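Removed: one protein chain of the complex. Kept in place: all other protein chains.
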């Protein structure tokens, strides 16, 4: 999976029928220093990630294994909202600390 | 998924039998500023996207989950025509505004 | 899918049993100007593409959905011989015009 | 598969239900000289890899074939803790030698 940050949304009315009701988030990929790197994904979201939150995204066929998406034509999905990222050189990110 | 812009079509008469009747669109990938980036896809289209429209494409096995394509040898498909792309720094794209 | 040009063949006698009889073509990827880009694929071919022809290739699990290949360990296949590629700035390629 | 080194962990409480109990490791990809290259994966781990250990990771649908993960929305997994990497120009890595 990749670490990414929620940056926006995509809306569409004319789409594959099975995508009705699916929320599309624009997420920017982050590197292992937590810095944005070129590259984004439009990911289906069922965990309810909010603006600027750090999330884990899964791509390829794994994305269809989020709840209720097995037959949907998606190739990227938000699978978790990140609480912490700890690396050998210390805590890279903590969701709680974002709000103090 | 990726945001792309319809740029053309590919036709073929000598092809895998299961591809008969499939419409092939050439779509150019766009970055998160809406600028074309090197890289295109030839995507199967069942939603009826028109020239220059912004679309969402799905790649890999997800592409085969558009209507009627589960057994077709495709690896990219248009899954939605985009209405809006909203980012934390504002509205990046609105289909309606393209025609005013 | 990607647009590519047939550049050669690969032969092998010592291989996975299920690959017996599969023709392997070396295809060079083309960009949206029709120019070769670094990167090639060795693709299974069942449509009978000839030297220098422009073809559509499908990669990943989609490749196994060409006729008779569902259980074969392939990850790229020629799925169509291209007749035309039309872009918003004109006709990029026409198979017929190659022979006049 | 790719050779990678364990560099940290990711935690999440708000996630896809099927990911409950899955351990997420941050692994840095290594090149064929054993040097870190830009790029990391957050990989599900069931083999119990420790900090700084060299591991083999599998990506895409293969990741879901680790024990008990077939229905989980993951796209990368640690599948082995590496003992040795031997190349034509000699032994690149030996886990045992790391501790002498």
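All chains are identified by letter, namely A, B, C and D, in their written order; residue positions are counted from 1 within each chain.
The rule is simple: a residue touches a chain if its C-beta (ideal position, glycine included) is under 8 Å from a C-beta of that chain, and two chains touch if they have at least 3 such contacts.
Model, not experiment: these values are computed from the prediction.
When you scan C:24, C:54 or C:93 for touch with the missing chain, the hit is C:24.
The set of chain C residues touching the chain not shown comprises 7-19, 24, 26, 28, 38, 40-43, 51-52, 60-61, 63-64, 71-76. Touching the omitted chain from chain D are residues 1-3, 31-32, 46-48, 56, 58-67, 77, 79-88, 92.
Just so it is clear, only the chains that are shown with their structure count from here on.
Centroid to centroid, with C-alpha atoms defining each point, chain C and chain D lie 34 Å apart. Each chain gets one centre point, the mean of its Cα atoms, and the points for chain A and chain B are 21 Å apart. The set of chain B residues that touch two or more partner chains comprises 60-61, 63-64. With chains as nodes and touching pairs as edges, the resulting graph is an open line.
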